[in-house]
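Every protein chain but one is kept in place in this view of the complex.
Showing chain A:
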Amino acid sequence: MTTIERRARRGRSLSPGWIGLGFVLPCFLLFLMFRFGPAIAGVLLSFANYTVGGNLEWKGLLNYQRLIADPGFLNALRVTLVYTLISVPLTIAAATGLALLTRRAFRGARLYRSIFFLPVVTSLILAGVVFTWIFSSGGPWSTVLSAFGFPVTDWLESGTFALPAVALVGVWTRFGYGVLIILARLQEVPRELEEAAVVDGAGPWRRFRHVVLPQLRPAVFFLVIIETTFSFQAFDTIYVMTSGGPVDATYSLVFDLYQESFVNFDFGYAGAIGVVLFVLTLVIALIQRATLGRES
């Protein structure tokens, strides 16, 4: 029997379509069970109430009505937005600055970049533990501030400063990723472009302003989207550093969702918070699409 004949026999006994399906099946079943199913259930749950006993009670829009009248939720929304407004611009500014600084090949440039990326792979819990100590009164942060004449306080116990403090930790954990994204983009700027600018008599500042900076826009835009979505999900550092306190000053959306579901067991209500989070993420993504569409 020739190989062709053997192939033909195999083809009859087991259709190739089934083989492909077989390869996908483990992945697809896991996906249906642990991603797709729960996502649908999560949306449905936000219109119902689920008790620990397992009873599902239809509530319509009641959870959402409660949500918009709940000062706790509105505070969580505000906290999340302020966190994002502090951490995203700072993260991107630091990333852009350090990427431009270490962009050129000089001895040590790669070592600096490696160091900047180290916080990105560090667990958020470890970051939270160390920064709790850094921000404590008498810790390094207040020591530095008092050297500049600011009063010594524990930022994490201050209603005003706790949120900026956790947002700063967010910056520390994320700016290294931004450095990488900006550097990757910078490497695509054709060197001829800059050399041509030199021939035309452009100094370093004009070269930067008119040649390099315009090229950075897509990368910065990408980072705004990614870092905003990331900030919306702030949880781990808040959990270890402040537990939402003092007096709800760092009570973020995901922290609210965690509290309502796994502390208060109000699963339907927490589901509504999850849907709000989803919609916020979706809006950001749609803005991205609309804006990128206009640019190209």
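We take it that contacts are C-beta pairs under 8 Å (C-beta built on N, C-alpha and C of every residue); 3 or more make two chains touch, one makes a residue touch a chain; residues count from 1.
We adopt the following convention: contacts and distances are computed from a predicted model.
Colleague: Determine which name in "Carbohydrate ABC transporter membrane protein 2, CUT1 family", "YCII-related domain-containing protein", "Na+/H+ antiporter subunit C" or "Phosphoribosylformylglycinamidine synthase subunit PurQ" the UniProt entry assigns to the undisplayed chain of the complex.
Modeller: For the chain missing from the view, the UniProt record says "Carbohydrate ABC transporter membrane protein 2, CUT1 family".
Colleague: Which listed residue (A:Asn63, A:Thr84, A:Thr132 or A:Thr250) would be found touching the missing chain in the intact complex?
Modeller: Checking the options A:Asn63, A:Thr84, A:Thr132 or A:Thr250, the one contacting the hidden chain is A:Thr132.
Colleague: Quick one: say which of A:Gly17, A:Gly149 or A:Gly201 touches the chain that got left out.
Modeller: Going through A:Gly17, A:Gly149 or A:Gly201 one by one, A:Gly17 is the residue touching the chain not shown.
Colleague: Pick out the residues on chain A that sit against the missing chain.
Modeller: 3, 6-7, 10, 16-24, 26-28, 30-31, 33-39, 41-43, 45, 50, 54, 98, 101-134, 136-140, 143, 172, 176-177, 180-181, 183-184, 187, 191, 194-195, 226, 229-230, 232-233, 235-236, 239-240, 254, 257-258, 261-262, 267, 270-271, 274-275, 277-278, 281-282, 285
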